[in-house]
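In this view, the complex is presented without one of its protein chains, the others remaining in place.
Residue numbering begins at 1 within each chain, and the chains themselves are lettered A, B and C in the order written.
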Amino acid sequence: MIVVMKANSNEADIQHVLTFLEKHGLTGHLSQGVERTVIGVLGAIGPTGAPGSIGGINPAIGEALEGMPNVENVVRVSKPYKLASREFHPEDTVVEVPAACVAGGVVRIGGPEVVMMAGPCTVETEQQLMTTAAAVRKEGAVILRGGAFKPSTSPYGFRGLGEEGLKLLAKARDEFGMAIITEVMTPTDVAMVCEYADILQVGTRNMQNYMLLDEVGRTRKPVVLKRGMSSTFEEWLLAAEYILSQGNRNVILCERGIRTFEKTTRNTMDISAIPLIKRLSHLPIISDPSQGTGRRDIVGPMSLASIAAGTDALLIEVHPNPDEALKDGAQSITIDQFRQLMPQVHAVASAIGRQLVTR
Amino acid sequence: MIVVMKANSNEADIQHVLTFLEKHGLTGHLSQGVERTVIGVLGAIGPTGAPGSIGGINPAIGEALEGMPNVENVVRVSKPYKLASREFHPEDTVVEVPAACVAGGVVRIGGPEVVMMAGPCTVETEQQLMTTAAAVRKEGAVILRGGAFKPSTSPYGFRGLGEEGLKLLAKARDEFGMAIITEVMTPTDVAMVCEYADILQVGTRNMQNYMLLDEVGRTRKPVVLKRGMSSTFEEWLLAAEYILSQGNRNVILCERGIRTFEKTTRNTMDISAIPLIKRLSHLPIISDPSQGTGRRDIVGPMSLASIAAGTDALLIEVHPNPDEALKDGAQSITIDQFRQLMPQVHAVASAIGRQLVTR
Amino acid sequence: MIVVMKANSNEADIQHVLTFLEKHGLTGHLSQGVERTVIGVLGAIGPTGAPGSIGGINPAIGEALEGMPNVENVVRVSKPYKLASREFHPEDTVVEVPAACVAGGVVRIGGPEVVMMAGPCTVETEQQLMTTAAAVRKEGAVILRGGAFKPSTSPYGFRGLGEEGLKLLAKARDEFGMAIITEVMTPTDVAMVCEYADILQVGTRNMQNYMLLDEVGRTRKPVVLKRGMSSTFEEWLLAAEYILSQGNRNVILCERGIRTFEKTTRNTMDISAIPLIKRLSHLPIISDPSQGTGRRDIVGPMSLASIAAGTDALLIEVHPNPDEALKDGAQSITIDQFRQLMPQVHAVASAIGRQLVTR
Partner (left out) sequence: MIVVMKANSNEADIQHVLTFLEKHGLTGHLSQGVERTVIGVLGAIGPTGAPGSIGGINPAIGEALEGMPNVENVVRVSKPYKLASREFHPEDTVVEVPAACVAGGVVRIGGPEVVMMAGPCTVETEQQLMTTAAAVRKEGAVILRGGAFKPSTSPYGFRGLGEEGLKLLAKARDEFGMAIITEVMTPTDVAMVCEYADILQVGTRNMQNYMLLDEVGRTRKPVVLKRGMSSTFEEWLLAAEYILSQGNRNVILCERGIRTFEKTTRNTMDISAIPLIKRLSHLPIISDPSQGTGRRDIVGPMSLASIAAGTDALLIEVHPNPDEALKDGAQSITIDQFRQLMPQVHAVASAIGRQLVTR
């Protein structure tokens, strides 16, 4: 941590900072430049990574320093996350998900191969789910998505079938051998969702629902953690750190678009998240072009862009009849569109030297 | 709802829309302009405001229409919220909070008077809380804020004292007669927090934690609903609608800054929310200049600006020694600064014809 | 245009709107729904597309309507741009640029082939420019970029060599047969820049410099119009409309990243602009991953993502020694990195059925 003083700071201001640091077992190292004084803060004694500290420094200390007289700003030198960071874990994390439909019975996310996850936004009926599952499986998807608990911006919107939906998903798994990914929205549902799902999804609105993060962290299920709609990379990796620090190392990050001034698309999909997360973290990164754009007509190109940028998996909403979808009809592609997309996905993956796992 | 067709739409596209509408018991009214066809959708038969509908129209219908061939866009004519809307409830809602320190034992939020809520960001120790409570009460605050459950961006930050903190807040209430406002973060804590608090706070990260909204909606406690850090006015009022539709009419909205590209302030405080919410809704609107700016040095001017714009209350973080705060030290003002601010708050309130309730 | 009245509007409010419309030669068509009244505005008499009108309707009319008593909002049904719109010009526009290095002496942007534009951010010295030009030409770039007039956020930054830089660019064209693209910043420089450049570039800060748009519109040179850093698609296409309406049909749009809350990247590159612009407009769309990210380490993946999403060209900053760049060193890739990127660009272009023009 580095404390930059204002140009007009005086001895007393500097002493205030130094005394404060000393009181907290830290040492301030003074550099007096021509224009400013800068104080480097040397790490505290004590175990690095202990709860309440990063590099031995409590985050509250930085906040207090920022408010002190004639402190211009406080620069955090260390990243505030550790377990999620590539610096502390240089090799790629590969998350394994059981799936009967593939050779060996395990799908690997974050390894050399690319994975296709597809299915309806929301589980509506047995027929809708089975039709979609059969179709996407036939084209090569190995993981089936489908919401049983759905966040709805309006209290009057459809909020999902609940456990009934989970049972339908489990039935589809039995029939098609696909792994199941579905959203969990509140800590008390985690145990129940774990009974049915192979991958838990934490949605964009819950990225900072810390008690939910703690709870999924206490399981050992793979978790897809969607980026908060206005979350920075740092906040996203700190949310991952919540799960990791509870002992669950099976975290998969998912770019799903961020909120900007542009309203032609529902969100602005930040494709740069894919290569950047690969640099900042060892965790797998996947992309959701359906939520990421909100527009069926560009899900195709944005899927290919994601593959070219290095995504580990695609998560795509497919509906047998989007006109009749109970939610998000505008962003679901049809089964025909999915069928046309798959060969292009294969081709672009090959172009960058990767293969799609399809069985 | 109005469906705007693309210029190159043909008969089949229009028929597709009309048939779909008919299937859902709706009538499409065609207007063929020189350049475009526009289809007005007449409300469904059946009770307006029924669950799953607004004006009798299910939100999924609009989403499906948006995805149809050669539909340019779909314009929602009705607002998606009702109970929160001023159109359906023209008179101001005034929320009553019991507080022994004021005449009559009740503070009214949303009425002619302005209310001061102040206290530490987080309850840390009995001494810290009591010192602050005594000081802010002496200057005229009638509601005491203090976090017992705290959202922390990092898993290594301080997350509050929990129930112990609630007990300290209750003790301060007993001693100073102030009403207590404190945050609740998860549905299973609602009952416990209700035992101690006079006002529940739903924080910015939980504005779309729908199960939490449902749960606080099932109580009859006043709820301060903070604006999500990237929420539109419409999403915010829909979150309020969740609480209202569960039967709890004591909802108070709180502007606390939104996320923008500007990083000199922690958030960009949107003062225009104050007069706009007054126009869109009958609910009280209050402001939090501490979170709204993240900078102690401008909490004063932003408090006065809020009053001038018509806020119903201020929610201000005060700490007896911000250097030693366990959280958000940089944005808490000192007791001295609070003392200097109060006469200015009185003066600006008077200038616009309002008074501060102080006893 | 559709005028939506508030629920509590009365006869007088509606009459106010109707009278106003009539006064401007327009007809209001009333639809009285259960909850609201909606007024459709039928196009004015007179030639559509006349200056001062879109569909015969002056934009000031909508603004006036928005401010009228009990008008909820005004919905523009027609797009405000015409010449830039795919509706009015369904076939792709292909812009031709003379370049001696390719067969036939002409590069086509917006056709089936993909084009590589590369070179230094800023022309610094003859040696820097020639070294870079030789290297990127050797790898297959056919258009050379280089700034002679540079916008600098600080008045103390480097602002380019001016005409001297243009002369060096012309010399590089003579030597390598590449076409030259360079920025023009002010109307009075347009004639001079036209003498040397094959493509004029209007930068992000000047996207709404209307007098500059008028002036480049009066030439017949190809113009690359970069997206304003906080411009919507509609504003961007309206800026293109300025140029087109002056008679210059050779407009090429360039996505270069938008400003968001995220600061790890200099801008957030909006890859979805590529497929969306293809749907909204007939104009070519190209991408600038150097400006779009501001980070050398992800220019590669974002180039490939752009190709996969359908870009018509890439515009990439390459510097022989980025450490010594006078501007934007952090986002320029090295000649080696460019050499490694090119085969990947070829492979991804092939995967989606396109070829790179290299000679």
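The definition used in the following text is that contacts are C-beta pairs under 8 Å (C-beta built on N, C-alpha and C of every residue); 3 or more make two chains touch, one makes a residue touch a chain.
Model, not experiment: these values are computed from the prediction.
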Listed residues C:238, C:253, C:273 or C:342, member touching the removed chain: C:238
Which residue of C:93, C:206 or C:219 touches the chain not shown here: C:206
Which of C:25, C:59 or C:105 contacts the chain that the document leaves out: C:59
Residue numbers in chain A that touch the chain omitted from display: 2, 4, 6-8, 29, 31, 33-36, 38, 40, 42-43, 48, 55, 75, 77-78, 87-88, 90, 230, 259-261, 263
Hidden partner interface residues of chain B, rising order: 230, 232-234, 258, 260-265, 268-272, 274-276, 279-280, 292-293, 295, 297-298, 300-302, 304-310, 344, 347-348, 350-352
Interface with the undisplayed chain - residues on chain C: 20, 51-54, 58-60, 63-64, 66-68, 80-81, 151-159, 185-188, 205-206, 208-212, 229-230, 235, 238, 241-242, 245, 259, 296, 322-332
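One rule holds for everything that comes next: only the chains that are shown with their structure count from here on.
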Longest centre-to-centre distance from chain C, chain (CA-based): B
Proportion of interface numbers common to chain A and chain C (over half same, under half different): same
Centre distance in Å when chain A and chain B are each reduced to the mean of their C-alpha atoms: 27
Between chain C and chain A, distance of the C-alpha-averaged centres to the nearest whole Å: 32
Overlap residues in chain B, where contacts from two or more other chains coincide: 230, 259
